[in-house]
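For this view, one protein chain was removed and the others were kept in their places.
What follows is chain A.
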Amino acid sequence: MWKKFTGMVCAAVLAAGLLAGCSGGTGDKNQDTQTTGEMAAKDEVVVTMPISSEPEAGFDPAFGWGAGEHVHEPLIQSTLTVTTKDLQIGKDLATDYSVSEDGMIWTVSIRDGVKFTDGEALTASDVAFTYNNCKEKSTVNDFTMLDEAVALNENTVEFRMTKPFSIWPYTMAIVGIVPEHAYDENYGQNPIGSGRYIMKQWDKGQQVIFEANPDYYGDAPKMRKVTVLFMEEDAALAAALAGQADVAHTAASYADQTMDGYGLLAVQTVDNRGFNLPCIMPEEKDGITYGNAFTADVNVRRAINIGIDRQEMIDHVLNGYGTAAYSVCDKMPWYNEAGEVAYDQEEAKRILDDAGWLEGSGGIREKDGVKAEFTLMFSSGDSVRQALAEDTANQLKELGIRVTTEGVGWDVAYDRAQSDPLVWGWGAHTPMEVYNIYHSLANSGIGQAEYSPYANETVDQYMDEALETATLEESYELWQKAQWDGTTGITQEGDIPWIWLCNIDHLYFVRNGLQVAEQKIHPHGHGWSIVNNVDQWSWE
């Protein structure tokens, strides 16, 4: 009897579940929300970040803090320059800077009266020490353009370069100045700086607590205490649901959740996703295959570029929280809008037809025995990249191109991307990224660009010239010409060696009443950028 009763209850529950599912499609997923969490004090804020944002090597610029793969303002330390809201250059510690005519010497004057939080004055020799230290130790960022930094006097530092580097002010905006007298191998664990905040407590794997620097030389921070919690997106959502975080980072897949007491903040970014298309026929060197017989045809690359409906992809994968991407540097001052294209599937098919890629068996095109197919890799465990790869495969199938997706680890991804397209994420507040992706490197691999085989002398030349200009403004124009100068470049009418899909909005659940100050376009990395200006946040 009891067994029968239990069985009936189970059957009823299952049936109810099935019926509820059918009626609702995606269903009403409003969560039971609670606002029981303690509201933070009026000058404190709790922010969540991905676990990967926790700086493994500590808060040391030489090991990637601020000046790492994901650039951001270092908060604890001050920088010589800063990037403004429109990604131009402003000044922080520097009161003035100039560059010699040949571009080989940068001279920077430093603000007077700045003190580290241990009471010692910040001088030009600290600046010189910081940069020389970074050059010597940094494995994360490139400092090969710097020969040495020399303090000329208390307030003037000179950067002697190995080659002209007109975009040096962008490097100066991410390198936090460390105190020479208090720097040792443990600096990253107990950082001392002259920035807006002091690191008070670091519970590794859990949280970092910052407190406002009472002796800061600029405007006093409005937020006295900033707590950063490291957790994955699902835990961040749970933290927000429990009212334990004021700003919880989240993903597009969670963005349709509604929570009492919280609103969704979407920040525009240049955190782009795209994939490389190797531009040469396959060849092998040192056990690595470079090139891909299908994507070596420029017409194929052009057809793919206009055959992808970016907006549909953004709606599908990002629930609409993103913008179409056409370059690695959309909306940056050095971006060339000539790269923008309209989705045109018919034109894409025509390009392929004209190029001799005709439909073969199973609806897959082929030409001279080469099938119109490739493997599109994505980093294992990254659900957004996986979804983008899947959607790309679906869309390209309509063009008669067979795309197989494959999740790979970063240990093999770099080498394999030399022959198979890989979904990448880029986007930085420096034009150097354009250089890193498109400029050929004579001394590495097969003398082509670093991440995917491509080389074009004209493009290289524009970028070389851009690095040699006397002013940033002049360099912007040359960076734009490297993208498209009217006859050659890396855009649709040019070589199109990379396909850019979308810039992913950085999403946050923000507690009502918290005024998050206006954000710069965020670079790649859903981490520290949000707190670049946390000192200007306020509670209503």
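The definition used in the following text is that a contact is a pair of C-beta atoms (placed from the backbone, for glycine too) under 8 Å apart; a residue touches a chain by one contact, two chains touch by 3 or more; residues count from 1.
Here, contacts and distances are computed from a predicted model.
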One chain of this complex is not shown here; going by its UniProt record, which of these names is it: "Ion-translocating oxidoreductase complex subunit G", "Transcriptional regulator", "ABC transporter permease" or "YeeE/YedE family protein"?
"ABC transporter permease"
Given that one chain is not shown, which residue among A:Ile167, A:Ala245 or A:Ala387 touches it?
A:Ala387
Out of A:Tyr254, A:Tyr335 or A:Trp426, which touches the unshown chain?
A:Tyr254
Contacting the left-out chain in the complete assembly, out of A:Asp234, A:Glu337, A:Asp354 or A:Glu398
A:Asp234
Determine and list the chain A residues touching the chain excluded from the picture.
17-18, 20-22, 24-27, 29, 31, 232-234, 237-238, 253-254, 257, 316-317, 380-381, 383, 386-387, 390-391, 393-394, 405-409
